[in-house]
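Of the protein chains in this complex, all but one are displayed in their positions.
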Amino acid sequence: MVTKGFFPGSFDPPTLGHLDLMRRAAVVVDELVVGVGINAEKTPWLPARERVALLKEMAPKGVEVISFTGLAVEAARAAGAGLIVRGMRAFADVDFETQMALANRKLASDLETVLLVASTEVAHISGRLVRDVHRAGGDVSHFVPPMVVAALQKR
Amino acid sequence: MVTKGFFPGSFDPPTLGHLDLMRRAAVVVDELVVGVGINAEKTPWLPARERVALLKEMAPKGVEVISFTGLAVEAARAAGAGLIVRGMRAFADVDFETQMALANRKLASDLETVLLVASTEVAHISGRLVRDVHRAGGDVSHFVPPMVVAALQKR
Amino acid sequence: MVTKGFFPGSFDPPTLGHLDLMRRAAVVVDELVVGVGINAEKTPWLPARERVALLKEMAPKGVEVISFTGLAVEAARAAGAGLIVRGMRAFADVDFETQMALANRKLASDLETVLLVASTEVAHISGRLVRDVHRAGGDVSHFVPPMVVAALQKR
Amino acid sequence: MVTKGFFPGSFDPPTLGHLDLMRRAAVVVDELVVGVGINAEKTPWLPARERVALLKEMAPKGVEVISFTGLAVEAARAAGAGLIVRGMRAFADVDFETQMALANRKLASDLETVLLVASTEVAHISGRLVRDVHRAGGDVSHFVPPMVVAALQKR
Amino acid sequence: MVTKGFFPGSFDPPTLGHLDLMRRAAVVVDELVVGVGINAEKTPWLPARERVALLKEMAPKGVEVISFTGLAVEAARAAGAGLIVRGMRAFADVDFETQMALANRKLASDLETVLLVASTEVAHISGRLVRDVHRAGGDVSHFVPPMVVAALQKR
Partner (left out) sequence: MVTKGFFPGSFDPPTLGHLDLMRRAAVVVDELVVGVGINAEKTPWLPARERVALLKEMAPKGVEVISFTGLAVEAARAAGAGLIVRGMRAFADVDFETQMALANRKLASDLETVLLVASTEVAHISGRLVRDVHRAGGDVSHFVPPMVVAALQKR
């Protein structure tokens, strides 16, 4: 069978952790769609259009990048995906990821969530960390790919 | 691509949690091999041969069951699997599973581990729980499939 | 002795998890008072009056529902309760609940906190999950009782 | 209603943490039965008879102490208890306690488990710690009541 | 060698937990600099100037108190510190503290983070707890030193 995975997130901004996950997902699924969630009630740091553009630039060949509103499980289905792919940094994600996986199972029982263990080199990276370090004038090149560094410098 | 997954464990005894995982894995992989690990230094509760037989009886159609000695990653490779599949009960497994996934990545960088979130109905079940309840004279039919109940009653 | 328990929370909105806890509490206390906390500095999703009305509608017979401002321990005392009852979903609540129990013990040493383990069927439900799914246009009937579904549809 | 609680454990040896829990339980239940579990497959550090005797000596007035074999839920029922009472030291107990509470709920759906948060002064104490410190020649009087110190000195 | 430690935080407000950590740090470092972080994007509860003044008043003799903007690691270097000192309350801090320590290591590989285990008497105290209890009209003297109690009463 051809497996298609959906990797939803806010990607605000995209990080080396997201890149690590996209690469790992290639072992698990035949096709991967990255979905940038748009939440009308929250003002993002980077506009959705820019997050999509950056993800397209950094994503391994063949990975599709879209944006979506509404439920991740609906976006996964609309994209024809049978799996939701999420990363698990060893520390803080476990509660959130299992809670979301269980909730998504209630919302769409045919979609299974697979969790991939993040590389130890990137397990400490989060969007919030990048935003905090950048705001404090720090060098975020340890945490995000070069095109995101460039985009942040232009702000 | 055809994805083959390897689900290693001690399965001492096989539980409803293992059955739940085998069913979930069918969404992720085309073929699944369940591998009963034989550890020469530990005396198991049920002999490996019996665990293999019970798993064969309870496994969904098409799932292969083998036993193996040595490293799980070597057994996965020998079985032609590109993925290691493990379950994550929400509670205690996280540390152990991520540690094992990271160690296996060092031992076999081409094998990726995917973690599936256990069903809430079985997330509290462990081999140790079953052994403890059975030894105490309790009814383990809430925790293991009927064929395992039957096998334990014969002991 | 007659034991009276106080179950404080924001209940924004009330969920099946809260209902599960109210039912469990009946084994532990003779009388239960549910206290809807009003925090003047936060704008709630549902007005306090509506949360109280929904809780009254869904609560098992005999459970009292009130709203309160100020400290939960003061509201518990004012209600004549000797116990604070809280639920523990297996995942994320532990830190918060133990921290709150220890702080409440400092604030009111005569009030003991009892933690009841949530049913696995509802352990993944949180107010935030319900709000997020509802905003995204999803079906929240897996997470909240029918009267809350109806109330949310009217918004 | 008159509430009777059952506090099962191995109590090998009884510690200040167990004493703390017995005192806290008095706020929750009218009567408390402490049950010393006898596991025929494990050799205890202190004989069950000695553990029972020490617990009787240290327990607050009115607390009953018994020993039991088999399932804790059966012993609770035999003792006429409707609640199982367990302590939660903030750290390591959460997984184990929730897993046990959920398993006990399957084995005896009429028995509810209540978790009481241990006092911070004793939250780090465990039977294993006491055994390790005593074996290493250390002073365990910070961890166990005087009668247990005395009993250990006689060994 | 003379070791200088930097203890960064928001201290909004300073608590007995911070005082506990300052005292413990004296065993580890020869000199300690407490750094009050100023985040231009967040409105604090207490103004930075007041937090600095309160920390100076409550700090053990010889402890220096400064405020800083930007990265904690840059402030540590500017203060001539070779160590970052942080407390670990047993519960919720672990993820945050390890993530921050790993990120700081990327940002400044010559600075090591040392974590000191908080005293059990203060491990449940957080700035948010103090703010919540104070807003609710509760007595925060269990959680903060007398000069902070006095400052809060004047607000």
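In this document, chain identifiers A, B, C, D and E correspond to the written order of the chains, with residue numbering beginning at 1 in each.
Basically, a contact is a pair of C-beta atoms (placed from the backbone, for glycine too) under 8 Å apart; a residue touches a chain by one contact, two chains touch by 3 or more.
The structure presented is a predicted model; accordingly, all values stated were derived computationally and were not measured.
Asker: Please provide the labels of all shown chains that the missing chain touches.
Answerer: A, B, D, E
Asker: Among E:I38, E:A78, E:V114 or E:M147, choose the residue that contacts the chain missing from this document, as touch is defined above.
Answerer: E:V114
Asker: Residues on subunit D that touch the omitted chain in the whole complex?
Answerer: Per the touch rule, subunit D residues meeting the hidden chain are 91-92, 123-126, 129, 133, 135-139, 142-143.
Asker: Since one chain has been left out of the picture, which residues of subunit A touch it in the full complex?
Answerer: The missing chain touches subunit A at positions 90-91, 120-121, 123-124.
Asker: Would you write out the residues of subunit E that touch the absent chain, in ascending order?
Answerer: 1-3, 24, 27-28, 30, 82-83, 88, 90, 94, 97-98, 101-102, 105, 110, 112-117, 120
Definition applied: only the chains that are shown with their structure count from here on.
Asker: Mind checking subunit D against subunit E and telling me if their interface is mostly the same residue numbers on each side, over half, or mostly different?
Answerer: Mostly the same residues.
Asker: Cα centroid separation between subunit C and subunit E, in whole Å?
Answerer: The separation of the two C-alpha centroids amounts to 33 Å.
Asker: How many angstrom lie between the centres of subunit B and subunit E, each centre taken as the mean Cα position?
Answerer: Distance between chain centres, rounded to whole Å: 46 Å.
Asker: Among the residues of subunit C, which are close enough to touch at least two other chains?
Answerer: Those would be 90-91, 94, 98, 102, 120, 123-124.
Asker: What are all the chain pairs that meet the touch criterion?
Answerer: A-B, A-C, A-E, B-C, B-D, C-D, C-E, D-E
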